[in-house]
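What follows is a set of notes on a single structure, which appears directly below.
The complex appears here without one of its protein chains, the remainder shown in place.
Chain lettering (A, B and C) follows the sequence in which the chains are written, and residue indices restart at 1 in each chain.
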Amino acid sequence: MKRIAVLTSGGDAPGMNAAIRAVVRKAIAEGMEVFGINRGYAGMVEGDIFQFDTQGVTNIINRGGTFLQSARYPEFATLEGQLKGIEQLKNKGIEGVVVIGGDGSYHGAMRLTEHGFPAVGLPGTIDNDIVGTDYTIGFDTAVTTAADALDKIRDTAYSHGRTFVVEVMGRNAGDIALWSGIATGADQIIVPEEDFTFKDVVAKVKDGYENKGKKRHIIVLAEGVMKAEEFAAKMKEAGDTSDLRTIDLGHIVRGGTPSVRDRVLASWMGAHAVELLKEGRGGLAIGIHNESLVESPILGTAEEGALFSLDGDKIIVNNPHKARLDFADLARDLTY
Amino acid sequence: MKRIAVLTSGGDAPGMNAAIRAVVRKAIAEGMEVFGINRGYAGMVEGDIFQFDTQGVTNIINRGGTFLQSARYPEFATLEGQLKGIEQLKNKGIEGVVVIGGDGSYHGAMRLTEHGFPAVGLPGTIDNDIVGTDYTIGFDTAVTTAADALDKIRDTAYSHGRTFVVEVMGRNAGDIALWSGIATGADQIIVPEEDFTFKDVVAKVKDGYENKGKKRHIIVLAEGVMKAEEFAAKMKEAGDTSDLRTIDLGHIVRGGTPSVRDRVLASWMGAHAVELLKEGRGGLAIGIHNESLVESPILGTAEEGALFSLDGDKIIVNNPHKARLDFADLARDLTY
Amino acid sequence: MKRIAVLTSGGDAPGMNAAIRAVVRKAIAEGMEVFGINRGYAGMVEGDIFQFDTQGVTNIINRGGTFLQSARYPEFATLEGQLKGIEQLKNKGIEGVVVIGGDGSYHGAMRLTEHGFPAVGLPGTIDNDIVGTDYTIGFDTAVTTAADALDKIRDTAYSHGRTFVVEVMGRNAGDIALWSGIATGADQIIVPEEDFTFKDVVAKVKDGYENKGKKRHIIVLAEGVMKAEEFAAKMKEAGDTSDLRTIDLGHIVRGGTPSVRDRVLASWMGAHAVELLKEGRGGLAIGIHNESLVESPILGTAEEGALFSLDGDKIIVNNPHKARLDFADLARDLTY
Partner (left out) sequence: MKRIAVLTSGGDAPGMNAAIRAVVRKAIAEGMEVFGINRGYAGMVEGDIFQFDTQGVTNIINRGGTFLQSARYPEFATLEGQLKGIEQLKNKGIEGVVVIGGDGSYHGAMRLTEHGFPAVGLPGTIDNDIVGTDYTIGFDTAVTTAADALDKIRDTAYSHGRTFVVEVMGRNAGDIALWSGIATGADQIIVPEEDFTFKDVVAKVKDGYENKGKKRHIIVLAEGVMKAEEFAAKMKEAGDTSDLRTIDLGHIVRGGTPSVRDRVLASWMGAHAVELLKEGRGGLAIGIHNESLVESPILGTAEEGALFSLDGDKIIVNNPHKARLDFADLARDLTY
């Protein structure tokens, strides 16, 4: 392959720029031409595509977000959209594409694979909920940002003897809540992967103040459970009498200078994606597993180790992500 | 004076610990004994008071919040509460008190002054809304934290071509919004000190995307105007068609390691408070004006330069705080 | 004036980019054309000059250093160089120039003034040693970076019971040392503006460990005094027996995301520079004094309030910078 392109899609994540830089630099080092696609699949279909030079990715390794921009683009779910996108790429002589993003991006990459166009997927999302990888690009930064906010909230919670319910992103995954909660000594961590009762939550708050000498109580709540305000209202219904406040960290957690680990992971994966395309290999998603890079077929059966199967038009996720519940136990062991 | 005490009251602010440390260290350096009062006026009335040694304030200069804790305590508004508090202090031989906090704390200091007990007030609040000082302890850190979050939000806003309404604290003052907004190149800053119309806000958003080549739009909203969600709803009513999101930075802005400027200001003011009490001077609030420390009488008339007058039981604020509206003009000049 | 230019010169300082942005944005808002000069006076003489549009300064408000680059350029000290530079500006129709930098930059601006070309100076240096202003652009960030490093060094000093001599920049001024030292509770601060003896330094270290219960000792040393290694060697000669290490923070202190205060100061001064040039006023340096912007004539006599006088070819600094020695006393009061 001599000519490839790169796009980012879905929610932005810190480290996406480092991944783009790696794709561009590695491709040029390998003697390939490399193009950027603006605004994800929308830009692909509209032909919003430009050629990179090496200087085009200078000074972006440490910038948050994605300078190629991202966009939601439901039209790419249609066959017509997909074929139009492939046509735009072929018009420019582009033979393969690196897709950086989360679920939606991977679904797009699956459609490209279905139509025989070589695509390589990189897991770019803060949520750490992508199949085929231990960690996603952006996760380490997101937990760092969340933990930084939790360290700050702890100051003010202690100063006033307050209880805080702090909602963190993560879609249906509890990973951000678990890691940031353990790292900041949160008193309780509530994730979608585990059952809980408000009676127990409230009892633990009460026990902390009355019997354990605690002067504050921090509850980290994964957004996949419910909104912080609803959670707090239900705590009150269940009898909580503490000075209770809520905060939703929201989009703060998506931004910011990527962490070293995310920059290294993004650089490593981005360079590897180019190696695969150079060898003419597409239809693969790159992951990190046990400290090594691995590739999974994007489309196929569970037995083949593929990420997705198709049942007619329905997409089946072969091995859905599961958060580490041993970390939930660890968190409980270390609060008193 | 040979024996003094220190308390923090009202909302916590970064730098309060640095101020406490300065009071303790300076007092001991001057050969005085110094006591800490836990939980503000509540602890004063209850006698929750302990003696410091120099090691008692080691390693706190860079900690957020207040390790003496703070508390709301409406009971101190009663004469009975005030006299009980003074009695507790006198029981321990304490002859003067340093009060660190915002409005409520200053009202308490005013009552102590009224009853002839020497109190010195230090302005500790993130809101920068205290009379008698150009800057409060905690303000510089709060704008730093808010700007850090705005830098992050800008990444994600750009990546998705979105409009964000970001609510920041500040009670009735727009200072945090103005400083953090100017520092991060916010597209609009809405503060309680200035009128605005939703029609203009929405027109500016539209003009940015359509005519100015903007790929995102950040509106910093001071909490004194309204809640971010209400603001966004009214933008939609006024015809906004952009991809609009809200975020409330909330209590994050109260916490965190104090900035250098807040640590220096707190250290300087704390040491000066001890000098005043050592000379037997109470009934004063310390401020910084034109780069020098100044003192204002806490109670008296506007002509005497006092912070408060009493009209029967009603407290009159003699020179209410005003945010710098030249900064609002500056912000407008620098967005395009 | 309809057409102006901006350059940065001398050592880079965080906030220079924010100042450039303000000059560009304000000039365009005022209907002027605005040019950037690369590499300071070198670029001026060589004609390395380009026109800005508003988008040209997007996303730089929070970047450290100066994207216009800076350079030493001794040739501008010659009459020939000066006249050549002015010619280059006039060739492009440029009628005035904003010069952002430290001493060397101001000398250049003085020469432009001497030759009748309108120049406005902005104080951009981390050292805070510029006449005519209470604070320079970059100083607040530099003390923040230095204090951040000192907070880290304190951790390791405590863990090992060690003494550290930490050298910080500041040329002949002790401001960075004083502010960062007070903010981090340094045990000793050594600045060029005050005498000291190694005997006293060593005695204080010994007294701390033996009598005051200290478990570490941090000495902040301004580079204007001597190098850290030399200082440590002299402490050993004077009898120090502690586990003594040195660190030179060096160039780390010059870089980094500018602080809110530096960004606001830079924005404010940059916009004001354009206002002055628009009115046709040159030969002035902008400063901040007592929380307001002030202007000083660049060239004239001390009585006229000018920054510099010329005695033949010799430049006389009319009111040399002095660090606040009351802060040195404050630092001593708060260590025990």
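Here, contacts are C-beta pairs under 8 Å (C-beta built on N, C-alpha and C of every residue); 3 or more make two chains touch, one makes a residue touch a chain.
Bear in mind that the values here come from a model prediction, so they are computed numbers and not experimental data.
Considering the whole complex, the hidden chain is in touch with A, C.
One of C:3, C:84 or C:215 touches the chain omitted from the figure, and that residue is C:215. When the omitted chain is restored, the residue from C:61, C:86, C:149 or C:244 that touches it is C:149. Shown as candidates are A:26, A:107, A:160 or A:245; the residue that touches the absent chain is A:26. Across C:160, C:199 or C:332, the single residue that touches the chain missing here is C:160. As for the chain not pictured, it touches subunit A at residues 21-22, 25-26, 28-29, 54-55, 61-62, 134, 140, 143-144, 147, 151, 179-180, 182-185, 212-213, 257, 259-261, 263-264, 267-268, 271, 290-291, 327, 330, 333-336.
Contact between subunit C and the unshown chain involves residues 8, 12, 14, 16, 39, 63-67, 69-71, 145, 149, 151-156, 158-161, 164, 215, 245, 247-252, 254-256.
As a convention for this text, only the chains that are shown with their structure count from here on.
Viewed as a contact network, the protein chains form an open path, each link joining two chains that touch. Although subunit A and subunit B share one sequence, what matters here is the overlap of their interface residues, and that overlap exceeds half of the numbers used. Averaged C-alpha coordinates give centres for subunit A and subunit C that are 41 Å from one another. Inter-chain spacing, taken between the CA centroids of subunit B and subunit C, is 29 Å.
Centroids built from CA atoms put subunit B at 37 Å from subunit A. Residue positions 151 of subunit B each touch two or more of the other chains.
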